[in-house]
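What follows is a single structure, and I will ask about it in a moment.
The other protein chains are all here in position, but one chain of the complex has been omitted.
Think of it as A, B and C in the order they're written, each chain with its own count starting at 1.
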Amino acid sequence: MFAVAEKLCGVFAPVPTPFNSDGSLDESGWRKNLRLWSASPLDGIVIAGSNGELPFLSLDERARLTEIAREEAGGRLHIMTGAHFPSTADTKAAARRLAEAGADSLLLLPPHYYKGKDEMLAAYFTDVADSSPLPVFLYNMPANTGVDISVGVICAAARHENVRGIKDTSGDMTKLGYTALRTPERFSVFGGTGNWFLAALSMGACGGTMAVSILFPRSCRMLYEAFMGGRMEEAVALQKRLLPVSDAITRRFGIPGLKAALEARGMTGGPCRRPLLPISEADKAELLGIINASGLDEYEQWRSR
Amino acid sequence: MFAVAEKLCGVFAPVPTPFNSDGSLDESGWRKNLRLWSASPLDGIVIAGSNGELPFLSLDERARLTEIAREEAGGRLHIMTGAHFPSTADTKAAARRLAEAGADSLLLLPPHYYKGKDEMLAAYFTDVADSSPLPVFLYNMPANTGVDISVGVICAAARHENVRGIKDTSGDMTKLGYTALRTPERFSVFGGTGNWFLAALSMGACGGTMAVSILFPRSCRMLYEAFMGGRMEEAVALQKRLLPVSDAITRRFGIPGLKAALEARGMTGGPCRRPLLPISEADKAELLGIINASGLDEYEQWRSR
Amino acid sequence: MFAVAEKLCGVFAPVPTPFNSDGSLDESGWRKNLRLWSASPLDGIVIAGSNGELPFLSLDERARLTEIAREEAGGRLHIMTGAHFPSTADTKAAARRLAEAGADSLLLLPPHYYKGKDEMLAAYFTDVADSSPLPVFLYNMPANTGVDISVGVICAAARHENVRGIKDTSGDMTKLGYTALRTPERFSVFGGTGNWFLAALSMGACGGTMAVSILFPRSCRMLYEAFMGGRMEEAVALQKRLLPVSDAITRRFGIPGLKAALEARGMTGGPCRRPLLPISEADKAELLGIINASGLDEYEQWRSR
Partner (left out) sequence: MFAVAEKLCGVFAPVPTPFNSDGSLDESGWRKNLRLWSASPLDGIVIAGSNGELPFLSLDERARLTEIAREEAGGRLHIMTGAHFPSTADTKAAARRLAEAGADSLLLLPPHYYKGKDEMLAAYFTDVADSSPLPVFLYNMPANTGVDISVGVICAAARHENVRGIKDTSGDMTKLGYTALRTPERFSVFGGTGNWFLAALSMGACGGTMAVSILFPRSCRMLYEAFMGGRMEEAVALQKRLLPVSDAITRRFGIPGLKAALEARGMTGGPCRRPLLPISEADKAELLGIINASGLDEYEQWRSR
């Protein structure tokens, strides 16, 4: 599944970064979570993605998180690490460093502070892919970046043999459909949230990178397999159960909510770095109520191993 | 399928209004198209929707189109007619008139020139549903109206027994999923474009109202049935073929493109009312090229009956 | 000031339409307001604009409002009436009818349900201007229409000798500046709200059409004259006092708020047509508090004549 020569498919978890109360990396908490995810049916993890608080992580920290993941889960889980920095030169340096640290592939946001033309985005992706020792995944995240990568740029980048896929959180099904239609067979199209994983698969995606799979990987894999097996009633029913949970730990309550949910299920959550604020007790109660109501915990016995 | 007491499902075509060159209704062209659609596997038609140039149609014209549709296709196709006017009083009057003209149900845009709060939208829908002799379908069309009906308003309106469903073109799969999850079983959730019909079904929709079914109803029904039958490979493949055609006759080339495509397939198209401008020859050639490349005509033998 | 051959300048009030409780036009209330405005320092009024509930007014009603305005205020106030209907043909017919009814000029929204290209907008404006017996004012109102008329379309339309100006509510000062820079001298650029009347003048506008002038025309004229006379401290101070009042009767509390404020100052307000909902008592109290706090009533003695 995770050899770089093969096409990536399945369910990837964009995992959070655990911090100690002084803001430093909580390495033992990180190891604990990694061992648990290794026992789950996840296909891979994404380190230093949006849920990993990537804008707050130095390159040293991203490399350290990757090294530990390699130690704890290498060979079992595909390890994709966020390599984006605002300048092309810094991103290139990050790609080399993260390869040394043991990542299997890299996740790459587009440049976004300056809203450049398609030409600038395509050049950035190609520049990095040219020099990167590892395959590159594009990351379309317009809600955070304000940049919605066009189908034209995606297709231009996909022609580069070192660009191997995209995580698209835009929710634009027309874009997702065109992307699946117009990129090479080796290019992996991943939906970017569990809110509509089944919709993404129906438009031609071959997997998903979604926060809900951090806690509910088996539920996500069951949906994936039901879809692959043509058991649509089961797939639709699972999607309906996943939606409120997925939505709650992403758009509604953010990373503080996600971390609180991890704590509530015996995994390591911990505080976020400021400026992110802690979740209120009222919000936490509502969030846990939504999770409990979903009944999905019944499928997730790996957590108690 | 179309008795008002039953839940609406399947494939509905939001059909265009044919005009003569002087701008008057082309009644014989309308009859011709209706007879053809009656021979197709369509479940219903929507008169005076966005593709029907609703803002340009008087109530007299909408009633006349409905009467003729009743004559030509009544009992064979469900007939839904657009009843929205900017004021509540005018919309109520339209509901009564269109019921007399023989519509089976009514399509209802939200108020949109003034961007009101949820309270105003819910009151409008309830006011009309209260007095309407026919069941009402909500119509969420933010690209044209600038108003994206919230899940809260949809659910509030859905509690009214005379509100029977929604056509949602927003493309927001989270919204579509919540709508399917939180409305009563009798409430029909329809996707609003063929660009992502399969995605809508996978989120819990029970049908679609989509421009591409005006010309390719059987292709759309085949997708619908493949989904219902769990033949996902077939369904995904059909969705991939429908996407570029659906996109071309809606977002890319608009109603003038749709009408040109109808003409090219032996049906009645004709001019649009101004301010809509005719399609250029270059755009028309591109559009027909996309349709030809889809190969979907092979499924649509009903057109030559 | 209001002869069609002259350039329009100064302060125009986009007046509300008074309705009786059964929804019919309140003609005596309308006459009363017109007589009051005639005694104020207003340069003109706009009938059937956004504050006039234009989407809810038939052509008959717009013509009747115009006839009465001609009787009560003709020759004293410039009378501009909203002529927009969704189709070009209906708008042309409206232009002829409103000319007969005694309007001095016409206000013209762009086509907006279908989001057309610049070409469509320019053709619409030119088509109407070609056949209109009266000079035409463009009306850029993106918050309501979802269409922001480009500088290119404005300049193209401004080359038509029957297109005489624009009311721009976009608040885009760059656009306003380019419009003033690139249109002929005879073309009137009007800011569209009292929130930033002075800013519009500083970018090259020669007047404003603003809701706040319905109640505070003299305050608006004082600002205008202070600007023309280079008394910037006075102008800035007036702008600061106008801002909260202007904002409250437009964006914050809408037409129901505006009408409540008119009632509170002895003029005719009355109900809005549904779907617009009445203002709550709490909102009304807040609104009147803002108006009282502005202290602007001291300049508006014309109301008690």
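A few points about this structure:
Please note the rule applied: contacts are C-beta pairs under 8 Å (C-beta built on N, C-alpha and C of every residue); 3 or more make two chains touch, one makes a residue touch a chain.
Please read all numbers here as calculations on a predicted model, not as lab measurements.
Note that the absent chain touches A, C when the full complex is taken as a whole.
Interface note for the absent chain: among C:Asp127, C:Asp172 or C:Asp297, the touching residue is C:Asp172. Although one chain is not drawn, its touching partners on subunit C can still be listed: residues 171-174, 177-178, 180-181, 195-196, 198-204, 227-228, 230-233, 235-236, 239-240, 243-244, 247, 251.
Where subunit A meets the chain that is not shown, the touching residues are 23, 50, 54-56, 86-90, 111, 113-116, 119-121, 123-124, 127, 143-146, 254-255, 273-277.
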